[in-house]
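Below is one structure, written out as structure tokens, with a few remarks after it.
Missing here is one protein chain; the remaining ones are kept as they sit in the complex.
Each chain carries a letter (A and B) given by its place in the written order, and its residues are counted from 1.
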Amino acid sequence: MSATTAGAAPAPRRSGSLARERRWALIGAYVALAVFVVFFMLPPFHMLITSLKGSAEIADQTGNPWMVRSPTLENYRDLLTAGNYLTFFWNSVMVTACVVVISMVVSTLAAFALARMRFWGSQTLATGVFLTYLVPETLLFIPLFQIVGSLGLINNVWAMVLIYPTLTVPFCTWIMIGYFASIPKELDEAALIDGASHLQMLWKIFIPVALPGILAAMIFAFTVSWAAFIYPMAYLVSTDQMVLTVGIVSDLIRADTFQWGKIMAGALMAALPPLLVYAFLMDYYIAGLTAGATKG
Amino acid sequence: MAQVTLRKVVKAYEGDVQAVKGIDLDIADHEFVVLVGPSGCGKSTTLRMIAGLEEITSGEIAIGGEVVNDVPPRDRDIAMVFQNYALYPHMSVFDNMAFGLKLRHFDKAEIKRRVDEAARILDIVPLLARKPKALSGGQRQRVAMGRAIVRNPKVFLFDEPLSNLDAKLRVQMRTEIKKVHQTVRTTTIYVTHDQVEAMTLADRVVVMNHGVIEQVGPPQELYHCPATRFVAGFIGSPGMNFIPARLENGAGALRLHLPGDIVLPVPADRTGRYGAHAGRPVLLGLRPEHLTESRNTDRPNVAPFPATPEVVEPMGMETLVHFRIDGAEICGRIDPAVPAEPGRPLPMAADLNHMHLIETESGRVL
């Protein structure tokens, strides 16, 4: 089963050769992994290095760009004390929090109804939900621009709270349907006999039992709305309304002056919340990622 | 007061498929009734209709004298134990048992009193703080029963509660269920496919097949006087042997002509019962324990016949021998001390005092 015994000629089976083969396979695996880890980690690493440099050191072309000679936190200090970075951060937090709450309420209610209470058109709706998830936001941002405009919400961060749920709710609903459907039918029947109403059943049985699924869906909603880019790019203009993904660039690049140290520090801090969520809730994060491939 | 009455109860699914075809059943207060039959016979559907989990297509179900056709499960005052226990995985044992009471707004002290009492009856007091995940199969089973007991309902419903347990635990829990019933005396309806469970637990057994009731009666009656070929074959293990035969009237006495030129005399006291069927093909039904090694042949109505075992299964207290009579597979029970070998002729004896004759077309036991 080891991946890297690939092509190894079927050696005469002596005792010991199997162990040696396996050891070489393992070494090969580690080498391949190391190469890719380096490739995958280079940009964030370089981000970190640059963010610790002063502007003089960044401009100095003689040294090794992958090393920092006189580390400084001034980029971070500047971002957190002056300028609009904190506004962007706060806007991102607010939008994301609202979107997560809205997504969870809408998708949990809908998923419960679709998983357990069959009604006219429920099957079609479930399929429709998944197809909606496959509609990329780049297909709809222009008509939505007109719609948002007619609502008077252009250059208003609350427009994001209205629109982001279209990115999160379909997939959240889809994976919640899967999690709810995997709860044995007998559990609802026991609750029914115990005297629970539908809402009690959802609140006291389904949500606690499907908590891993809820967490996975929440993480998904969080990462998607934290990372959303095209909608704020298209609809937000002034700095007091911007979120992190668009704010960093617009604020720190004036004409042709690139404040790379600050850009990288800002980017790193913007990447931190999803990274922390990922680090502490990796299993739920991955469960949410892979859940989309089945109906549960 | 909690007798349960079923009147012409029918369950039909889309496309005129009938799972239950109009059954009538009266269950008395305090009675322990077992519905038994092969899978798909409609026993679980019947139970679920009593619980209110399935709608009744037509007919009437009454619990405690009140027709409950249109009463939702929570208002029927019933409790149910499921095959996979259906314990709420996120709640402790205590909370699992208390859930139904909490939803009915019992006060805290009363909930605690009832749960503690049920836990004491079921011997699960030390487990009350645990989650279901941390329990063994038998313990989960007890908790599921506890959840039913605390509610002190009119009727207990059990849906194959022991099927998920291993053989040893099943026997133990069987005794446990019987003890609990003797303590709380609640009317109980119990569904199983296992005839041993049915025989050991029930005051009365209801044998179902293809959505109809084949026979209702106390276990011993079902065993000794089955009404149909289905009941005769279903109750008892190993099952009753059925041998095609011909009933002949010769010289005032009835005789059974079996294939392979075996002729067995019918006991004289059955002449009246069977006389009208002389000259017709019938099925002879004989339980394995009435096909033994050749012994007691001097007693009335014990007829010797030759056989050659094909398979010999020593069980310890007895030995099962399998042989054929003209193609029909037959099982007999012999004394383990008798030397029996596959392929070596073994003289056998049939105790015809316990014979059954079955009408071939209708499957009715004569």
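Simple rule for what comes next: a residue touches a chain if its C-beta (ideal position, glycine included) is under 8 Å from a C-beta of that chain, and two chains touch if they have at least 3 such contacts.
By definition in this document, contacts and distances are computed from a predicted model.
Not every chain of the complex appears here, and the one that does not is recorded in UniProt as "Sugar ABC transporter permease", selected from "Sensor histidine kinase", "Sugar ABC transporter permease", "Tungsten-containing aldehyde:ferredoxin oxidoreductase (EC)" or "Alkylation response protein AidB-like acyl-CoA dehydrogenase". Screening B:46, B:96 or B:209 for touch with the missing chain picks out B:209. Across the interface with the omitted chain, chain A contributes residues 1-8, 10, 25-26, 29, 32-33, 36-37, 39-44, 46-47, 50, 58, 61, 64-66, 105-107, 109-110, 112-115, 117-120, 122-123, 125-132, 134-147, 162-163, 165-166, 169-170, 173, 177, 181, 185, 198, 223, 226-227, 229-230, 233-234, 244-246, 248-249, 258, 260, 263-264, 267, 270-271, 274-275, 278-279, 282, 285-286, 289-290, 292-296.
The rule is simple: only the chains that are shown with their structure count from here on.
Each chain gets a centre from the mean of its Cα atoms; for chain A and chain B, those two points are 56 Å apart.
Here chain A touches chain B in the complex through residues 184, 186-187, 189-196, 200, 204-205, 208-209, 211, going by the rule given at the top. Residues 51-53, 72-74, 78-80, 82-84, 86, 88-91, 99-100, 103-104, 147, 151 of chain B touch chain A in their complex.
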